[in-house]
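Starting off with a structure, shown below.
Complex shown without one protein chain; remaining protein chains in place.
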Amino acid sequence: MLYALDLIGIALFAITGALAAGQRRMDIFGVLVLATVTAIGGGTIRDLLLQQPKIFWVEDPTYLIVIAMAAIATVLIKPLHLKPRRFLLIADALGLAFFTVLGAAKANAFGEGPIIVIVMGVLTGVAGGIIRDVLSSKVPLIFRSELYATASLLGAITFIITINLLNTESALTLGFLTAAAARLAAIHYKLSLPVFTVNWPDQDDTPDS
Amino acid sequence: MLYALDLIGIALFAITGALAAGQRRMDIFGVLVLATVTAIGGGTIRDLLLQQPKIFWVEDPTYLIVIAMAAIATVLIKPLHLKPRRFLLIADALGLAFFTVLGAAKANAFGEGPIIVIVMGVLTGVAGGIIRDVLSSKVPLIFRSELYATASLLGAITFIITINLLNTESALTLGFLTAAAARLAAIHYKLSLPVFTVNWPDQDDTPDS
Partner (left out) sequence: MLYALDLIGIALFAITGALAAGQRRMDIFGVLVLATVTAIGGGTIRDLLLQQPKIFWVEDPTYLIVIAMAAIATVLIKPLHLKPRRFLLIADALGLAFFTVLGAAKANAFGEGPIIVIVMGVLTGVAGGIIRDVLSSKVPLIFRSELYATASLLGAITFIITINLLNTESALTLGFLTAAAARLAAIHYKLSLPVFTVNWPDQDDTPDS
């Protein structure tokens, strides 16, 4: 079950990477590179930080084949892209929810405590999208979107509470549903939390802009 | 002593991450993510490159609690932000100096030679700020500020010379003071070294700008 979820999450992030590549007008191999880096980014950082004996996609190249298929399919069905940005946001939201619970589950299976499980869930969930957006020169979604980090955090917290009360399957399901529902509702209803605002009054900030 | 210094450096970088998040108008969870990534960035890269048995904050979640407290405090004392940019620069300068000597000390304790000790000190010192600035879509301080890399390098060199003549405590203290003094003086007096300038005369550079 974990494996199937992982492949679905990977495919979703590959699609968002391919769409972002299309927005930057890349050729097919540029599309493949951005789709790959987006899809493997979060899990690779998770495995490096948890010092797994082997990175997941180095151990099992099936992931890379799924990524290539998802990216190529995204290019081929181009005529159907009626609302590509909305589609990217939804795929990204579902990928965020999948990777959050999978990152939390892997840290938990590795015997880490609740704080590390939550942080690893959030880092795994948000890393792929951050890498995609930095590489395609956009402000990462997490830093300009409603309830992005919040949705991931809610999913990870739901996971850690549920797994101590029920079982892994319930924890994965409820964590996923919480994160996905929060993020999709935020996209649809434009929900947001109050923002923290700092204005630089200093004169020497001109090089920033 | 190393542990206390590490926590202070972590808190300082968490504050700079929170302020940068405020400048980009993020909500509280976005603030937490950027503060965390900024504060753990340098040390995480150091531990991965030195192939430590466990990343420092995965081993001891106290770091993450300190980061969360520093970030929340930064948001709460907002009315006191009279000169946020100056405060960010000073916190960043002290964090740079702390992490430089701590990175050098960890590489030295791990038995590395002087070149690796110096490079690891500089990488650990500058990485957190680079990550913070790239993620908040700004040109990294290191690439537009006076004596940034230089201050870190001076601190790391002072550390490696002193530790071979005196003891670890003196090396940490003198290395920290050298890096902090150089960077703070550069901020205050706008000191800088001559820059290396390359102009592209080529026609095909238009996509850059």
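Order of writing sets the labels: A and B. Residues in every chain begin at 1.
Heads up, the rule we're going with is that contacts are C-beta pairs under 8 Å (C-beta built on N, C-alpha and C of every residue); 3 or more make two chains touch, one makes a residue touch a chain.
None of these values were measured; they are calculated from a predicted model.
Colleague: For the chain not shown, which residue from B:A71, B:A104, B:V122 or B:A179 touches it across the whole complex?
Modeller: B:V122
Colleague: One chain is left out of this view; which of A:G9, A:G22, A:G42 or A:G95 touches it in the full complex?
Modeller: For the chain that is not drawn, the touching residue is A:G22.
Colleague: Consider the whole complex, including the chain that is not shown, and state which of B:L2, B:I72 or B:V134 touches that chain.
Modeller: If we include the chain that is not displayed, B:V134 is the one touching it.
Colleague: Considering the whole complex, not just the chains shown, which residues of chain B touch the missing one?
Modeller: 48-51, 112-113, 115-116, 119, 122, 126, 130, 134, 139-140, 142-144, 147-150, 153, 192-202, 204-205, 207-208
Colleague: Touching the absent chain: which residues on chain A qualify?
Modeller: 18-19, 21-34, 36, 44, 48, 53-55, 58, 61, 64-65, 75, 78, 81, 83-86, 134-139, 144
The rule is simple: only the chains that are shown with their structure count from here on.
Colleague: Roughly how big is the turn, in degrees to the nearest 5, that lines up chain A with chain B by CA atoms?
Modeller: Roughly 120 degrees of rotation.
Colleague: From the mean C-alpha coordinate of chain A to that of chain B, what's the distance rounded to whole Å?
Modeller: One centre to the other, that is 27 Å.
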